[in-house]
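Only one protein chain is missing from this complex, and each of the others stays in its spot.
Order of writing sets the chain letters: A and B. Residues in each chain are counted from 1.
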Amino acid sequence: MFRDYLARRVLMMVPTLLGLSLLIFLLSRVMPGDPILLALGPEARPEQVEQLRREMGLDRPLHVQYLRYLQGVLRGDFGRSLRTHRPVAQDLRDFLPATVELTSVAMLFAILIGVPLGVTAAVRRDGMVDHLSRWVALSGVAMPQFWLAILLQLVFGYYLRQLPLIGRGSIVPARITGLYLVDSLVTGDLAAFWNSLRHLVLPAFTLSLATAAQIMRMTRAGMVGQMRRDYVLAARSYGLPYNLVVYRYMLKNAITSTLTIIGLTYGFLLGNCFVVETVFAWPGIAAYGAHAVIYKDFNAVVAVTLVVGVAYAIVNLAIDVLYGFLDPRVRYAPE
Amino acid sequence: MNSLNAESWRRAWYRFRRNRLSVFGLGLVLLVLLAAIFAPYLAPYPEDAGSVVKFAQAHRPPCGRFWFGTDEVGRDILSRVIFGSRISLALGVLVLTIAAGVGVPLGLIAGYWGGTAGAVIMRVTDTFLAIPPLVLALAVSAVLPPSFVTTMVAIAFAWWPWYARLVHGEVLSVREEQYVQAAETVGASRWRVAFVEIMPNCLAPVIVKLTLDMGFVILMGAVLSFLGLGVQPPKPAWGTMIAEGRVYLPANWWGVTLPGLAIFVTVMGFNLLGDGLRDVLDVEVERWN
Partner (left out) sequence: MRRMVVLFVAIALATAGLGCTRSAEPARTEQPVILTFVNTVPVPAIDPALVTDEAGYIAVVNLYDPLLFPAVEEGLMDPAPHLATEWTVSADGRVYRFTLREGVKFHSGRELTAEDVVFSMDRVLSLKKGPAWMWLPVLSPGSTRAVDPYTVEFHLKEPYAPFLATLIHLFVVDAELIRANLGAGDFGDLGDYGQGFLSANDAGSGPYVLEKWDREGDLVANRFADYWKGWRQGQVDRFVYRTVREEATVKMLIKGGEADLVGQWLSVETYNELAATPGLKVAEDPTVQLFHLPMNTAKPPLDCIYFRLALVHALDYTTANTEIFPGAVQARGPVPIKAAGHNSDLAPFRYDMAKAREYLAKSKYRPGEYVIQYHFTDVIPAQRKLGLLLQSSLAELGIKMEINPTPWVRLTELCAKPETTPHIGAFYYTLRYPHPHSHTFAMYHPSAHGSWIAMSWYNNPGVTRVLEEAVKEVDTERQMQLYKQAQAMIAGDAPSIYVNNPVHRIAHAEYVKGYRYVGLIGYDLAVYYLTVDKQ
């Protein structure tokens, strides 16, 4: 049964991804600048232009062009970057792991901050933690992330000199996945691990704050909802330890709503990544994308948008699957 | 349940007033609104919002003459922040007018008409929602030259689907209500049913979402201008002021502090107000964009 559910979920992704590719294709076609001249450079001769135009099929109807474009994308061909003069696909390979690492750690931070705070706020309603965390949540959402990033950089990187200002660190572990934390652990390179971790703290924390705020609110709401349930009263009247009830039973039931939020806020996180990576000069695809936008490097803009869309879809798929895994009722729900 | 008549408004206001946070939010929003309306009278040096340079007084720290210091060419930061509220509010209002103007009718049509048109609309909507809005707005900004209009178009382009989806859901839930069916049986046209009978019932969640979104749109506008894709100098956009003031950190801390606070206060105000409205109007609105 679970396999059917999984298959259905994956299939449901297909139309979204097709729509996504169509949207981005259309966007790339309205972008100024002749794609031919972009590919050949300003000194191209007219006959060269004409030949490439035919080769690339730009004289064909739009739907044919779209199919060709889709073929290219499936082969990983996004054209060349105007800014780096390399195939965009190669740039993505180089820059993607940094972003994956940053967003994953940020999400971990968000969960580690959001869930306990949410639980505590719910358990001690209207207590100090509840009030404090409400303000933290409100601020986390309302604070411009680039501003927060600059302030944190100033305080921890400059005045306190505790954490690096920018970048991913110069101690690079041997590349296996491109995720420095994973690679350094696998190769047992502790110096690289520690160095990477120190570089990650500020950007990941900045990025996590808004998401932590959302997770906290949702966990709190879920927990408050659970508190009124009969089983909680029953368990407590049996004299089960309170912490056991809270963490073992209530949280498990409340966590499904938290999961939904993780999926939804992941898009928010990816968006904010563009600012956080820029401020911290983090060599990921978001900073690459932001530079590409400023530079008007269209092939790169298109590719980054597509990759972010796909990553967002994959994460939401993973969440859906997990949701079904945690809550069997979901698997049987009619579509 | 969401019908909006005078009595229910009165009750809502009564409940709204009892929540101190919501009133605080309303206060913040009014503050920003007043600053925007009366900017020329409130700003100590209104000319500083425009094309002037006063190098003799550049980089002054906060003092009696310049409460929040001056910037790299000697313009009063307080005056510029006050005028900046106009840009932010105008951006929010225009973006949301476009987004709701496009999204609400589309959601209504998709929900009430249904059929192929409805399915196509919702597919397109889902596609737009598959890309985080900031990323989509960035991609659109790449196509256009940096300006206020670009920012507006880029954000609106990413924002309308949220309204289409919201209204679509609302319509589905009221479509089978008695008063809708009654209107249909007396022979009211589809358009009339959709826009006169159904739409007013979707208004409450739309209003709540509009309020919550004001903050997010202003935030996103600030991000775009911070990255240099928004309004052009010398216009005092808050995000641009932070980007320019950042050069002189850490010594000149005032250059980024006040514009950042302005964004923070404005967004916070609209969020609190929106939360308050949601509670009193008793509607479910997701806010995870």
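FYI, a contact is a pair of C-beta atoms (placed from the backbone, for glycine too) under 8 Å apart; a residue touches a chain by one contact, two chains touch by 3 or more.
Here the structure is a predicted model, which is why all the values come from computation and not from measurement.
Colleague: Looking at A:R29, A:R68 or A:K296, which makes contact with the chain not pictured?
Modeller: A:K296
Colleague: Of B:R15, B:H59, B:R86 or B:R123, which residue touches the hidden chain?
Modeller: B:H59
Colleague: Quick one: say which of A:V64, A:M128, A:L190 or A:I314 touches the chain that got left out.
Modeller: Result: among the candidates, A:I314 touches the missing chain.
Colleague: So that we can see where the missing chain sits, which residues of chain B does it touch?
Modeller: Touching the missing chain: residues 50-53, 55-56, 58-59, 72-73, 146, 228, 232-234, 244, 246-251.
Colleague: Could you please point out the chain A residues that touch the chain left off the display?
Modeller: Looking at chain A, the ones touching the missing chain are residues 42, 82-85, 93-94, 96-97, 100, 103-104, 107-108, 111, 115, 150, 153-154, 157-158, 161, 165-166, 172, 174-179, 182, 247, 251, 255, 259, 262, 279, 281, 283, 291, 294-296, 307, 311, 314-315, 318-319, 322, 326.
Here is the rule we use: only the chains that are shown with their structure count from here on.
Colleague: So what's the Cα centroid distance for chain A and chain B, whole Å?
Modeller: Roughly 24 Å separates the two chain centres.
Colleague: Enumerate the contact residues on chain A facing chain B in the complex.
Modeller: Per the stated touch rule, the residues are 15-17, 19-20, 22-24, 27, 30-32, 138-139, 141-147, 150-151, 154, 158-159, 214, 261, 264-265, 267-268, 270-272, 274-275, 278, 289-290, 292-294, 296, 298, 301-302, 304-305, 308-309, 312-313.
Colleague: Which residues, counting only chain B, touch chain A once they are in their complex?
Modeller: Residues 123-124, 126-128, 130-136, 138-143, 215, 219, 222-223, 226-229, 239, 242, 246, 249-250, 256, 260, 263-264, 267-268, 271-272, 286, 288-289.
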